[in-house]
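This report refers to the structure that appears directly beneath it.
With one protein chain held back, the other chains of the complex are shown just where they sit.
The first chain written gets the first letter, and so on, giving A, B and C; residue counts start at 1 in each chain.
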Amino acid sequence: MNPLTLIVLPLLGAIATAIGPSSWARWTAFLFSLAVLAGSIVCAVQFPEWHTGRYWPDANEGSTLKAFGISMQLGGDSVNMLLLLLTTFMVPLTLAGSFSGITERHREYYTWFMLLEASLMLAFLSRDLILFYVGYEFTLVPMFFLISIWGGTQRRPAAIKFFLFTFLGSIFTLAAGIYVAARSAEASGVWDFGLASLTRFGCEQLTDREQFWVFAGLVAGFAVKTPVFPVHSWLPLAHDQAPTGGSVILAAVLLKLGTYGVYRIALPMAPAGAVELASFFGVLGILAIVVTAMICWVQTDVKKLIAYSSISHMGFVIMGLFAFNPIGMQGSIMYMISHGLSTGALFLCIGMIYERFHTKEMDAMSGLARHMPVWGTFMIIFTLASLGLPGLNGFPGEFLCLMGTFVAEHDQPAGYPGVMGPWFAVVAAGGLILGAMYLLIMLGKIVWGPLKVPGASADPHEHAHGDQGHGGLSRDLNVREIAILLPIAIACFFTGLYPRLLLDVTEPSAREALVSFPEHVNAYNAARGKVNPSGAKQSVTLMPSPTGSLPRLMIEQPLQVTP
Amino acid sequence: MSTTANIVERFCSLTPELVVFCGSVVVGVTGLSKSRSIRNATSFICTLSLVLALIAMAQNWGGRVSSGILLPTVSLYVGALALLMGIGFVALATGSMDRLYEDALSRGVTTFDANKVFRGEFFAFMLLSICGVMLVPGSPDLIWLFLALELTSLPTYIMVAISRGTRRAQEAAVKYFFLGAMSTAMLVYGFAMLYGSTGSLQFVHIKDALTAQAAMGGIDAVGTIGLIMIMIGLCFKMTAAPMHFYAPDVYEGAAAPVTAFLSFIPKIAGLTALLLVLHAAGWGTSLPQSLQATLWMVSVLTMTLGNVGAILQRNTKRMMSYSSISHSGYMLMAFIAGPELGLPALLVYLLAYGLSNGALFGGLISVERQGQEIEKLEDLAGLARRHPSAAAWIALGSASLMGMPPFLGFWAKLILFIAVIKAGHTPLVVIAAVNSVISVWYYLRLAGVPILSPAGPAAEGVVKAPSAWPRLAAMVFGISVLLLPFFLNRIMNAATAAARPVPNATTLEVQKATAVVIAPTVVDRTHPN
Amino acid sequence: MIGTLAQAPSHGVTIALTFSAVLFALGLIGFLVRRNMILMFLCTELMLQAAAIAFIAFGRVHMDTGGQVFVIFILTVAAAEAAMALGLVVLLYRRRETLSAEAWQELHE
Partner (left out) sequence: MSGSFLAVAVLGDAAQAAHTGSHLESLVNAVIPKATAAPELAWAGWILLLPVLSAVLCTAFAALRVKNKLPAIVTVVSLGAAFALVLKLYLMRGPEAAPVVVHLWDWMNFSWGGGPWKSFQADVSLYIDSLTLLWMLFVTGLGTLIALYASEYMESDRGAGYCRFFFGVSIFLLAMSALVMADNLVLLYFGWEGVGLASYLLIGYDYHRPAAVEAAKKAFIMNRIGDLGLAVGIWLIWVNYGSVEFATLFQVFTNATSDAGGWDRSLIPFCLMLGAFGKSAQLPLFTWLPDAMEGPTPVSALIHAATMVTAGVYLLARMEPLFVLHPHAMTTVAWVGGLTALLAATIGMAQYDIKRVFAYSTISQLGYMFMGLGVGTAFGAAYHVLTHAFFKALLFLTAGAIMHGFAGQLDLRRLSGLRRVPGFGIVCWTMLIGCLWLSAFPYTAGFFSKDIILVQAMSQPKFQLLGWIGLATAGLTAYYTFRVWFRVCAGPVSFVSGELAHQTDHAQHATTADLHGAPHAHTGTASHSSHANESHAGGFHPHAPRLAINFVLLLLGLGAILSGIPGIQSLRGQHNWVQEMVYASTAVRASGELHTTTPVAFGLDAHGIVSVFGIGAALGGILIAWWLHRLNRRMADRLRSMLLSNSLTRWLPTSMENKWYVDEVYHALFRLPMWIASHLLNFFDRHIVDGLMVNGLGRVPVLIGRLFQPLYNGLLQGYATTMAGGLVLVLAWVAWKWLGAGGAA
């Protein structure tokens, strides 16, 4: 399967949607997105490098700007494939979820959506910094229109803030990338924007100081996109105002672009800078986890709450990434996937409520489990997934991210020293409690409690009869909506119960990304007087019994055993 | 080589310019014809002469002289660019600029009105200005440069004055003309200083003299002051700070096709003139630090003032004037980057800027209300519903100008940033990047209002402009913004070839490359020198 | 430059250059302070002529005719500009019945 197909197919979809009649738009787009899904599955089946960490297919579809070595290098390793699958999996579901929510300008909506998918495909498939940037940046345009045409009442400022903020960040990313390429060209005399060569050059030949600034620049964009704590303020607004489909794809895939960028570009390209800034980002991650979780607590708008929860969750990913060990890395990849599934699904659920009641205020509704039991069931599943209940998808990622942070010490025995350590992890793990708090409060307000249907007339019997609910939709979820949520729920369970599949395939990639880190981390720690004793903390310290057979009982007892 | 032969040879080598000049003479006559059909042919003749000039350039009619010219290859590229864009500007003006007078004529009014555009003179001036800009990069000496610049500028003063027949247009003309005259004086005074420092008017000699001075411990005070004054004088042409103040008023007052013209033709005249002057001053090798610093400052000031000015605007043309100012700032960065990468970057940027700007103006010109052009941003609300193509070109142009990938503007900006970073001026790029973000603000508004806002009462009565030519031009501009990124390699090759430092060896190559880009139909019949 | 001037054939050159600088400054100041458009235009002519004087002076310094050639072209262009300026001024006067530049303040922020 030529990866170019995966980019061209949604583009064709966009064109077909744009020129076809408005009434066909949704189906055209949906069918094309299904085709992309099928294509990506074929790709995944063909993908031979699941367990090697190598890239496939290393296809070069011609040079885009030969003078600077910018070329259409496409291909991916297992992490790319996973994110690709996540995207192609979520897009058809999101499109189907928009069928009833989008009531005007159908053609434009679905066209933008297909363009969005195309640019996401490009971003996840390119092996060239500039083309990655093209895909990465162009996602802003469809998203901008999705928010500002079909969004809520504050849609315009929200869209502009989203666009400007992200643009501001990512242009620094571009500048930093160009800087590395320019230095590389200086050194070798040949321009090359291929990620592989840039990464190699960046980590091997840039000085620590350069790496610091390069990393800061690269991460500036990715941090905004992720979003990391103090630069997150576009997200609640954008999520809140976006139409359901926009929110879903924003949470499920677009945020992953940021963390993917950190994982694939920023960390390997400037490891010394990453190490230098790791504790800073660790603190930011903690702030994201704890502070936004507390902010979630006082939200009254359920969509805003979930938006803030996204920030909190991405904090875990950041912690995992900056742990610099396979546990954290793989945990954060797991978490990216699982956050895409569960938060996306939560937004879909909220969208379904919004289509029926036209409100997202938690105080306006209550006890909907009685009114819409099927919806309630899904809502509970995804909420639990979101709060990291073991057995569901959120847990492995969260657990491993925090564990990775935990063992990210200078003398930790995993062979991958880090700069964070237990205190970071323990504080961040406070997010486990806070996360449970706000999510359960949300459940308690809208799913549980005495029945209160928003906008309902005083006479409750009116709802009792007739299955017809609000907005021309059935009272509980209809078959289409169940068909949207069910695959996600199944994916949630599968990921939670058999994460091995993902862990296996991400392991080589994570090790590849980490390859130059132990050295830099050791140097960094040594400069701070924390020497890594030959790589590993010895199992030490369990003192062997003096006689080899007679351990000393540590509880005091009246009858002492004579040795 | 005898002087006479030299003069003849050089005169022959100006065939493309002469074609355009002849065109302007013809147009000046036919435009005044009593017969409506002949009058209507004016813009065709215009286009014809431009196309002929292009062919002449590609086919190398009349030979090519490169001795005594600092950047002969650049002059080809710039000339081709001016001609190509000129065709677009002619199309933008056709059927929109001359409507008032034609309407009056059709009503039977035949009295002369100095306030009204007459086809003949308007298009003649347009061609003259294009002719001027073509002459600028090929200047062998200061006199030529001075005359070429004046040939570019003087017609535009009149074009502004007669563009709309309104007080605003005349006010624009007043400001443009008087400030232009002042800047010319500064420029000429700078020329005098430069002459005084080097003792020659020939660029080749000036270059030698300045290089020698630089090697001796720096260009002397008179020379430095001269160079600075020339630069500041040229800043007027390219609307760079601190000489940009006229631009918003003039661009707002002039009719939209003239504004589009102003935001490109005089600008490239100024930029290429600066190119020559800097080249003479040892660009890339021994450019005095004072000039470098001044350039840096002017560039930063220009882009910043342009962008922060634009975000306050509600008038599209005024906004575009600030946008044009800010792009001058970006282009000035190329001068700081040095000739090796900066020059190709500048050349690509010129192309991208011209096309994107053209697409945007084309979108604006292709709608009107009661015969008046649309100026207020609010009037554009809901445009996407009624005139989707106009809205699309505006959006495309904005996206490209803001540097949104994958449109042409992005690639131009990318190459520019690459050049500047390679030259070691990363902070400058950071400033430019921040400026890009500021620019996103108003470009988004420009692109967004037609698509997002529902058509309010302000947007009542907005209809398609009667003439198809501006729409066609807009379409061509817009599509090229969209599709040219697929031909980036060719564009880059052409620009690189044009920017090659050794002139003689590469003239043919540039010709080829230029021909490949601009006139694919005639590429195979390129003559050798 | 200082050196060049020191070797200048006569002090007349220095005087001429100073004169040209003063003339340029006068023209500039005049341009800035006068409101009458014709006077303003004349001030720009003054500045151009200042440049012309400088050219001639420098031509003398370098014993080069180029400076004088340039002056001819300056005069020509100045004439062209003058023609245009007068045309424009007439046009404007017919419109506003005044020659004050301050009358034209409709376009601004």
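Here is the rule we use: contacts are C-beta pairs under 8 Å (C-beta built on N, C-alpha and C of every residue); 3 or more make two chains touch, one makes a residue touch a chain.
Since this is a predicted model, take the numbers as computed values, not measurements.
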*Shown chains touched by the missing chain?*
A, B, C
*Looking at A:29, A:248 or A:384, which makes contact with the chain not pictured?*
A:384
*Which residue from A:115, A:164, A:284 or A:419 sits in contact with the chain not drawn here?*
A:164
*Which listed residue (B:100, B:219 or B:300) would be found touching the missing chain in the intact complex?*
B:219
*Which one touches the absent chain: B:59, B:290 or B:489?*
B:290
*Since one chain isn't shown, list which residues of subunit A touch it in the complete complex.*
161, 164-165, 230, 233-234, 237, 291-292, 294-295, 297-299, 326-327, 330, 367, 369-371, 373-374, 384, 389-391, 395-396, 399-400, 402-403, 406-407, 409, 412-416, 422, 425-426, 429-430, 432-433, 436-437, 440-441, 444, 447-451, 460-461, 463-465, 497-500, 503-504, 507, 510-511, 536-537, 539-546, 549-559, 561
*Contact footprint on subunit C, counting only the chain that is left out*: 1-2, 28, 31-33, 35, 40, 101-102, 104-109
*Which subunit B residues would touch the chain omitted from the figure, given the whole complex?*
174-175, 178-179, 182-183, 186, 213, 217-221, 223-225, 228-229, 232, 236, 241-243, 245-246, 248-249, 288-291, 293-294, 297-298, 304-305, 307-309, 311-312, 438, 441
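Just so it is clear, only the chains that are shown with their structure count from here on.
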*asked:* So with touch defined the way it is at the top, what topology do the chains form here? Options are line, ring, star, complete, other.
replied: line
*Using the touch rule from the top, point out the two chains with the most contacting C-beta pairs.*
B-C
*Measure off the straight-line distance from the CA centroid of subunit A to the CA centroid of subunit B, and report it in whole Å.*
45
*Would you give the residues of subunit C that are in contact with at least 2 other chains, written as numbers and ranges?*
none
*List, in ascending order, every residue of subunit A touching at least 2 other chains.*
none
*asked:* Quick check: in the complex, which residue numbers of subunit B touch subunit A?
replied: 344, 399, 404-406, 410-411, 414-415, 417-418, 421-422, 426, 429-430, 433-434, 436-437, 440-441, 444, 448, 451-452, 485, 488-489, 492-493, 496
*If you look only at subunit A, which of its residues touch subunit B in the complex?*
63-68, 130, 133-134, 137-138, 140-141, 144-145, 148-149, 156, 160, 163-164, 167-168, 171-172, 174-175, 178-179, 181-182, 185-186
_Complex contact set, residues of subunit B against subunit C_ = 114-115, 141-143, 146-147, 150, 154, 157-158, 161, 167-168, 170-175, 177-178, 181-182, 184-186, 188-189, 191-193, 195-197, 199-201, 220-223, 248-249, 252-253, 312
